[in-house]
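As you look at this complex, bear in mind that one protein chain is not there, while each of the others sits in place.
Order of writing sets the chain letters: A, B and C. Residues in each chain are counted from 1.
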Amino acid sequence: MENMRLHSSTDRQPNDAAPASEAAAPAATTELLLAMYRLMLLIRTTEERLAKVQASGALPGPVHLSVGQEAVAAGVCVHLTDRDWITSNHRGHGHFLAKSGDLPRMIAEVFGRATGVCGGKGGSMHVADVSKGILGANGIVGGGIGLGTGAAWAEQLRGDGNVAVVFFGDGAANQGVMFEALNIAALWKLPLILVCENNGFSEFSPSATVTAGEIWRRAEPFGVPGLAVDGNDVVAVWRAAGTAIARARAGAGSTLIEARTYRLRGHVEAEMTFLSKAYREDAEIEARRAHEPLMQARRKLEQAGITAATFAGIEAEVLAQVDDAFKFAEESPWPAVESAYTHMFS
Amino acid sequence: MENMRLHSSTDRQPNDAAPASEAAAPAATTELLLAMYRLMLLIRTTEERLAKVQASGALPGPVHLSVGQEAVAAGVCVHLTDRDWITSNHRGHGHFLAKSGDLPRMIAEVFGRATGVCGGKGGSMHVADVSKGILGANGIVGGGIGLGTGAAWAEQLRGDGNVAVVFFGDGAANQGVMFEALNIAALWKLPLILVCENNGFSEFSPSATVTAGEIWRRAEPFGVPGLAVDGNDVVAVWRAAGTAIARARAGAGSTLIEARTYRLRGHVEAEMTFLSKAYREDAEIEARRAHEPLMQARRKLEQAGITAATFAGIEAEVLAQVDDAFKFAEESPWPAVESAYTHMFS
Amino acid sequence: MAKKRMVQAINEGIAEEMARDPSIVLFGEDVEVSPIGDTRNLFERFGPARVRNTPISETVMTGMAVGAAAAGYRVICHLFYGNFIYTGFDAIANQAAKLRYMLGGQIRLPITFMAVIGGGRSVAAQHSDSMHPTLMNLGGVKVVMPGSPGDAKGLIKSSIRDDSPVFFLQAAGRGGESGEVPDGEYVIPLGKAIILRPGSNVTVVAIGSMVKPAQRACDELAKAGVSAELIDPRCVMPFDFDTVVDSVKRTGRLVIVDEARRTCSAASEIAATVTERTFGTLRAPARRVTVEDVAMPYSPILEKAVIPDHLRIMEAVRGLMQ
Partner (left out) sequence: MAKKRMVQAINEGIAEEMARDPSIVLFGEDVEVSPIGDTRNLFERFGPARVRNTPISETVMTGMAVGAAAAGYRVICHLFYGNFIYTGFDAIANQAAKLRYMLGGQIRLPITFMAVIGGGRSVAAQHSDSMHPTLMNLGGVKVVMPGSPGDAKGLIKSSIRDDSPVFFLQAAGRGGESGEVPDGEYVIPLGKAIILRPGSNVTVVAIGSMVKPAQRACDELAKAGVSAELIDPRCVMPFDFDTVVDSVKRTGRLVIVDEARRTCSAASEIAATVTERTFGTLRAPARRVTVEDVAMPYSPILEKAVIPDHLRIMEAVRGLMQ
């Protein structure tokens, strides 16, 4: 029942301390790539199951899936320990899992059960596991940015070299709070990594219609490094994140990473039941599917000699893990009604 | 009693339509420079009188003076007609006067009298004269940015080539709303000119301690032209503003101008009665006084042959104007108590 | 007259007003594709100058609404979920609610802010608040909360025509039912309550989303011999106290049903003011049936417990009748 753990709070990856220089960019070992692949597969499998369950009507609330975007969560979070913080947005299952959040309790949360990570009070848009440094998905676009900036400040005060990573979308990059955060992060040299997952859409609006210029450039005026990376290439994400995180751990401050990816499923599941017209072409989705991150990683692993049998083994393991998690959730009790009235105050 | 008018809504300056190119930057005629000088002198004389009156205890509320910053208001507003909009901040007397706002009624407003432009309900931080396109000073740092963006949208819809200018401080440049405005202004090509008056301080904090990087660069990521200009050189301001305003009138969109100037008086009058310690050296103020805008303009005018007698004449006229305005205000009645209960709704 | 859902009625009302008055503009996140449905086809009909998708930038949006209105346009600012009102709250509370006053009446601010509010669909705390009490306390904005599709049409039209900032708040969870909607010109004045059902034993005031469960409660109470007069205020700021006071003077009892959190709710305001005006006639203290002071939980079982239903309303009425 335990969730896959790539690391514990004590076994920080050696490359975490790598200097922030392009020249020194390390190559990912096959072992690491395999671990990231497995993590992406876990996210994918989990979310595709959520989609199926949603379609069956078994989920009480809306779900926003990150299918196609898994490389961002995986490539960033393998650098983090439980003592580092992440904040996320409404599309947060992947970040939760990549940061070692408990899978069965996440699913139970989405089902609204008592065993959910938030006792059924948060749901998909609020999955959080604070013991793992996951400060939560967030229903307010841009909401995680302020929280993450505060967590980065806390870690700077603590002085243990921990960092805070904020995952947010291209749409959230148009919220003023991102700039306020960049300004303070620059002035205070906060260990804050802003990871903008540009998946091409701000809800139903194509990014270009609502976002002027390039997002990664928005850090420059503050003297904060900004960069764009292929968000479907988990190694590229891993490398960029490694540099940024090492820089932050070393006290050199913040970085903005724009990870360019593509949302293969809807903004929210079942969206075509309430939209009056399509907002993108099916052909576009198909074209983008050819660049999705799992397949790319798999191809690299095959080149590195990983066999079909190994893949099949991983798939079976992940499937069993996901099966267990959904079973756990479905069999879990509903919360007691009284729990609606607790936790407003401490 | 009528306030000085540099222009009416029909006599738009010919250079307003000048193309937005450095090469074509026009030279200011002596006549224009003299008009701008006179305007700056009016602002200076008015505000120094306000300072005196404040010290005597005759003003009910706080006043924030723009002494030393007059070139920004003057150099920008001579390009504008009554059909263009400005929004301003808490330091708004200069913008109000430069945009042809009524002087006596402004002073009456600061005195809280019935004859004030806002009937005594707004005070110094809210002086507005909508008939002149002055949407008001504003007590919320950054508050005028959203309003000005909306006014620019209205003028785009109207399609008459009018623009909106937002005056705000370096401190306000750290409010997220500025970036949201830049993004929308870029996407919609709004006739919006953002004029950031960088006077070295955000309240009592030196700009560098609270503002990362250079403000004019903050427009670049959005594809909006940004530039810095010597805000104490009224001709330089006039030239930069002319280019930006012409560009906006022509439908080519927004510009961010950072006008670098210096606040010679306190953030708010009488501040040293409540601050426990000084936040800048007197020597710094003295050094900056040597670069204040009126003297610079006067020197240029002298070189162009304007005589001491002419200056003396202008001074006398302005003094009389200011005397009249304060007399009008002081002799004006207090508002009727019932007026406190009107104007919440239309 | 035809049966329509509330969003269709609102959509129809907006379209009629935009056709009537070319100074009306509408903007908001995804108003073109309209996930809620209330702004559907307006882009196609009125074009990209007057109907504009915005970035996710509530802070500047609310400020722009004020600026564009002050500069002469009639503005509809769609804020989507009510909780995003908080995101754009600076220009709402500090500008929209005060600018006309601070400027001594120099400007008018014809703005309709639209949002869907309330719980009932497991969208959790950040998408389920009923924040009308906060807006009511601002003093300078009107607050409209339709209880039926027909009223929604009549009220959206008068909201748009009003020269002051108006918040038009649709019930998200339980406002989608169908109802008769008058065709064409149909305008309901802001600040006029409607007596949905006459009665003599108790006055029930139900706001927005609470109208439906209150109707059901009144039906069932009638079967049990309790005659409840049901009033839908439709607009909570300004509030039609006269209608409620008249009713309570006849019934002697008052129950108010409000999906807002209890403390400083609309229900509390109504209880305080109506009690003040009917003191000798009230036979029992006014009862408030509201959400307790909690955020909206996600799990449907919890959400159902938190949101008032017909049973809680009936219980409150029965409590008063003893």
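FYI, a contact is a pair of C-beta atoms (placed from the backbone, for glycine too) under 8 Å apart; a residue touches a chain by one contact, two chains touch by 3 or more.
What you see is a predicted model; the values in this text were computed from it and never measured.
Visitor: Missing chain touches which shown chains?
Guide: Per the contact definition above, the missing chain touches A, B, C.
Visitor: Out of A:183, A:232 or A:321, which residue would touch the omitted chain in the full complex?
Guide: That would be A:183, which touches the missing chain.
Visitor: Among C:180, C:219 or C:293, exactly one should touch the missing chain; which is it?
Guide: Touching the chain that is not displayed is residue C:293.
Visitor: Write down which of C:42, C:97 or C:307 is the residue touching the left-out chain.
Guide: C:97
Visitor: So which of B:30, B:45 or B:339 would be touching the chain we can't see?
Guide: Selected residue, touching the omitted chain: B:339.
Visitor: Consider the whole complex, including the chain that is not shown, and state which of A:153, A:279, A:311 or A:334 touches that chain.
Guide: If we include the chain that is not displayed, A:153 is the one touching it.
Visitor: For subunit C, enumerate the residues touching the unshown chain of the complex.
Guide: Those residues of subunit C that touch the unshown chain are 58-59, 83, 86-87, 89-90, 92-94, 97-98, 101-102, 124-126, 129, 131, 133-134, 136-140, 237, 239, 260-261, 263-269, 271-273, 275-277, 279, 284-288, 293-295, 297-298.
Visitor: Write the list of subunit A residues that the hidden chain touches.
Guide: Here the touching residues of subunit A are 85, 87, 116-122, 126, 128-131, 135-136, 138-140, 143, 145-155, 157-158, 164, 176-177, 180-181, 183-184, 187-188, 342-346.
Visitor: Provide the residue numbers of subunit B that touch the chain removed from this figure.
Guide: 60-62, 109, 112-113, 116, 118, 120-123, 125-126, 138-143, 171-172, 174-176, 202-205, 209-211, 271, 274-277, 279, 334-335, 337, 339-341, 344
We take it that only the chains that are shown with their structure count from here on.
Visitor: Can you list every chain that touches subunit A and also touches subunit C?
Guide: B
Visitor: Measuring between Cα centroids, which chain is at the maximum distance from subunit C?
Guide: Here the answer is chain B, farthest from subunit C.
Visitor: Quick check: how many Å separate the C-alpha centres of subunit B and subunit C?
Guide: So the centroids are 41 Å from each other.
Visitor: Subunit A to subunit B: how many Å between their CA centres?
Guide: Going by mean C-alpha positions, subunit A sits 46 Å from subunit B.
Visitor: Pull out every residue in subunit B that's touching 2 or more other chains.
Guide: Answer for subunit B, listing residues that touch two or more other chains: 176-177, 180, 183, 187.
Visitor: What residues in subunit C touch two or more of the other chains?
Guide: In subunit C, the residues touching two or more other chains are 54-55, 57, 59-60.
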